[in-house]
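For reference, the structure discussed in these notes is given below.
Only a single protein chain was left out; the remaining protein chains are all shown in position.
Moving on to chain A:
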Amino acid sequence: MSKRDEQKAKTRQIIIHAAFEQFSKGGLINTPTASVAKAAGVSHGTIFAHFPTREDLLDAVIEEFGIRVSERMHELAQGACGMREILQVHLKGISEYENFYIRLISETPLLHEDTKNTLIMIQSAVSFHLTQVAEREMEKHIIKRMPLNLMFNTWLGLIHYYLANRDLFAPEGSVISRYGEEWVQHFMNLISL
């Protein structure tokens, strides 16, 4: 990679990182790109030199989030890990970007179709890893047999409800650190044989 390309990639990462922070604070729809530029310490024009449209920037940020969340799950799911562990890793991945994820799930209906597809892609990566482990444990009679979609949506439904209503469940801090272990325990009670 040439020095110029290296610098370009570095600036791109700085913008993505700043956008992460700004979208987490101000929301995915309402945060102006000018405030991303300010936080990144670059000119407004630089943002558009890297991301032609605001949606491109948002997509890149969501993709980055997806990679970070699913990376560790990917490593684990192929090994001998169990359901409890994979659920814990899913939560841990989200908890590092909890504010961003809350914005993401709360604003999904308002997002552009392309961006929605990126989110489905992330959830597909998550469901891929969860169901890989689940099918293995169903086979071994460790957990109950059930439709994979219902199992996955029951899990997401549970955590998303708490996350989307953070002001009611954990007004002062992280919902996941406060309830995460309880969700995992409850879910394991539901699915275990």
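Just so we're on the same page, a contact is a pair of C-beta atoms (placed from the backbone, for glycine too) under 8 Å apart; a residue touches a chain by one contact, two chains touch by 3 or more; residues count from 1.
Heads up, the rule we're going with is that contacts and distances are computed from a predicted model.
K.L.:
Can you work out the missing subunit's protein name as recorded in UniProt? Choose among "Xanthine dehydrogenase subunit E", "Cytochrome C oxidase subunit IV family protein", "AraC family transcriptional regulator" or "ABC-2 family transporter protein".
P.N.:
Answer from the record: the omitted chain is "AraC family transcriptional regulator".
K.L.:
I'm checking contacts with the chain that's been left out. Which of A:Thr46, A:Thr131 or A:Ser174 qualifies?
P.N.:
That would be A:Thr131, which touches the missing chain.
K.L.:
Which of these touches the unseen chain: A:Ala9, A:Ala34, A:Ala49 or A:Ile67?
P.N.:
Residue touching the absent chain, from the options given: A:Ile67.
K.L.:
Thinking of the whole complex, not just what is shown, which of A:Asp114, A:Glu139 or A:Glu182 touches the missing chain?
P.N.:
Considering all chains, including the one not shown, the answer is A:Asp114.
K.L.:
So one chain is hidden, and I want to know which residue out of A:Thr53, A:Gln78, A:Ser177 or A:Ser192 touches that hidden chain in the complete assembly.
P.N.:
Checking each option in A:Thr53, A:Gln78, A:Ser177 or A:Ser192, the one touching the absent chain turns out to be A:Gln78.
K.L.:
Counting contacts across the full complex, list the positions on chain A that touch the omitted chain.
P.N.:
Touching the missing chain: residues 67, 70-71, 74-75, 78, 113-114, 116-118, 120-121, 123-125, 127-128, 130-131, 147-150, 152-153.
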